[in-house]
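Only one protein chain is missing from this complex, and each of the others stays in its spot.
Chain naming follows the written order as A and B, and within any one chain the residues start at number 1.
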Amino acid sequence: MDISSINPVLLIASLMVAATPILLAAIGELVVEKAGVLNLGVEGMMITGAIAGFAAAVETGSPFVGFVAAAAGGAALSMLFVLLTQFALANHVASGLALTLFGLGLSALIGQSYGGVKPPPIGKLDLGPLSDLPVIGPILFSQDLVVYLGIALVAAVWALLKFTRAGLVLRAVGESHDAAHALGYKVVRIRILAILFGGACAGLGGAYISLVRVPQWTDGMTAGVGWIALALVVFASWRPWRVLLGAYLFGGITVLQLNLQAAGVAIPVEYLAMSPYIITIVVLVILSADKNKAPASLGRIFHASQ
Amino acid sequence: MKLTKLLAGVAIGLGLATAGMAQDKPKIGFIYVGPVNDGGWSQHHHEAAMAMKEHFGDAVEVVERENVPEGADAERAITDMALKGADLIFTTSFGFMDPTINVAKKFPKVKFEHATGYKTADNVGVYSARFYEGRAVTGFLAGKMTKTNKIGYIGSFPIPEVIRGINSTFIHAKKANPDVELSVVWVNTWFDPAKEADATQALIDQGVDVVLAHTDSTAPLAVLEKSGGYGFGQAADMAEFGPKPRLSSIIDEWAPYYIARTQAVIDGTWASDNTWDGIAAGMVGIGEISSEVPAEIKAEAEALKASIESGEYHPFTGPLNKQDGSTWLAEGEVADDGTLAGMNFYVEGVKGDIPQ
Partner (left out) sequence: MIVLEKRPQPSRAWSLATPVLAVVATMVFGGLLFALLGKNPVEAIRTIFWDPLFGEFAFYYRPQLLVKGAPLVLIAIGLSLGFKAGIWNIGAEGQYIMGAICGAAVGLAFYPLDAWYVFPLMVLGGALGGWAWAMIPGILKVRFGTNEILVSLMLVYVAEQLLASMSLGLLKNPEGFGFPGSRNLNDYPSASSWISQDLGMHWGVVAAFIAVIFAYVLLNRHMAGFHIRLTGDAPRAARFAGVHPGRLILFCLGVSGALAGLAGLFEVAGPAGQITIDFNTGYGFTAIIVAFLGRLHPVGILLAGGLMALTYIGGEAAQSQMALPAAAIQVFQGMLLFFLLALDLLTNYRLRLKTREVA
């Protein structure tokens, strides 16, 4: 075994790529949950975004159009969740699970003619000499645009929640929909916007897998990333920067365990493969001393009764 | 009942088929573990099935089931086909072994062919391909083409099939380049593009510049295309990734076998068999070697392939030691099929342990 063959700079650069889909989906879900809605359909929206983005990018030859279509696709699927939970007042947990089942099927159906097709390549941000800097060059200045978009979204959501009136209203709706309603806020409308935003983010995350990280289309290619994103939101106790930290931690352990294997470390593969999940649980236990609890109305059905 | 059959006929686009005609034709079933567009294992079986259908035209009827989970669901899928009059059923994944045997007991008149297993019966034959022959050629190319002297192997599960591939790859990479080192990463999945991509990236980050994959997606090649380095097509030719990063490929050629076995059912000569064919029988194909490979190396690789094809050379020929240094094969000795079939050890020089 030779751990010294693991290059920490390349490791960090790789983990940022591995973490980006989870990060995008999780930051969207964070906004949804802040508004008091629990959407377990992240996996379904991600895979729908993955195929919508892939198909659009292939048909138009533009990865940019692909990402726009992915966001639209994810949001469109989340519209079904809106219909179920906001208008038909159905249970959030069951609706989310149904959304995942439906999304997986729908994407496979749309994707039937896209197997084995190569998407147009996406350009890396070229910062010239900055990218050649030692250590921080590969980490900070030679990623693709979506990696930066993910970080920017985290910052934007953080600022929105903390400093703006819109953020305050969103949190108020999530904490107590009845009180927010009494104050004259449009609870349902705000929640719909939050859900659509979450769907768009999940769609982007899915497209990042199908257009950049892999890049190709195959059925069920998100392979459970949506569930990890959901877990991350809880893990981060609904704080944007912790979502970033959590995504990098999870991506980091995933990448590190593969690197450890490649370096020939004699730990059984199964134990390495389960390490990201176990470490997530351990960190979660440590963090649960934190009193920053879930939005009080999370997952509760709102009906304006007067 | 007649109406039912007629409707079914219309639905599958055989508007002229009558209920009576449908009954006379041999009905050939295929069960796949993945979706038929997975770009790898299941897609290749499906394409071979379609080639077989093309070959016989209207003389046979083909029925398929994709995405069949292994276990209880597989048994139901196979029974379902047998009940509905299939004459020959190909079950194309190792995990379908026990379900195939169970169903075969209940339908003694139906013939079954199970891929990559070892349990046979009077009406169950097994077939598999000697992919390690192809791995000898790709391993040789990998050894020649690496500049860092580090090659990587993405393993799915530590089963004999994969371990044979790793050993064959390493033996021949070593022949091409005595300084070569092999790193193995196990991903514990046959098909998970994101994980395969991460594993490829991890290997590249460690200085590996040629990656061989024993998983089914094209993700490793896609990553290699971005990051530099070479790879090989697996199961399918994956020619769209040539000439770089794809150097060559190992192709599963099931169609000739499917045609032969279907013909046997039509002729009434079908008997249970245990087929394990390689390059010579055309079950393992080597894809066109890319123009990236210098001509003399290409010639050497082709000579290696030819010597395997003619039977003159066996990829597991002594002297070979096991990983612990004990002798496995003496000078000139050739491995027997029994040992190969259950191979659970690395040859000398491969690093790491086989997960147990």
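In this text, contacts are C-beta pairs under 8 Å (C-beta built on N, C-alpha and C of every residue); 3 or more make two chains touch, one makes a residue touch a chain.
Keep in mind that this is a model prediction, so the values were computed, not measured.
Considering B:P160, B:P256, B:G285 or B:G349, the position touching the chain not shown turns out to be B:P160 (whole complex).
Note that of B:N188, B:S227, B:S272 or B:N321, the residue touching the chain absent from this view is B:N188. Per the touch definition above, the residue from A:L23, A:V37, A:A98 or A:I122 contacting the chain not shown is A:A98. Screening B:I28, B:V60 or B:M81 for touch with the missing chain picks out B:M81.
In the full complex, subunit A contacts the hidden chain through residues 80, 83-84, 88-91, 93-95, 97-99, 101-109, 112, 219, 224, 227, 230-231, 234-235, 268, 270-271, 273-274, 277-278, 280-281, 284-285, 288-289, 294, 303, 305.
Mapped onto subunit B, contacts with the missing chain fall at residues 1, 4, 7-8, 10-12, 29, 35, 63-67, 69-73, 75-77, 79-81, 83-84, 94-95, 98, 102, 117-118, 157-160, 188, 341-344, 355-356.
The rule is simple: only the chains that are shown with their structure count from here on.
Distance from the subunit A centre to the subunit B centre is 35 Å, each centre being the mean of its Cα atoms. Subunit B makes touch with subunit A in their complex at residues 34-35, 37-39, 43, 152, 183-188, 191-195, 197-199, 201-203, 205-208, 217-219, 222-223, 226, 240, 351-353, 355-356. Listed in rising order, the residues of subunit A touching subunit B in the complex are 5-7, 10-11, 14, 17-18, 21, 108, 111-112, 115-116, 118, 121, 209, 213-216, 218-223, 225, 254-255, 258-259, 261-264, 266, 268-270, 273.
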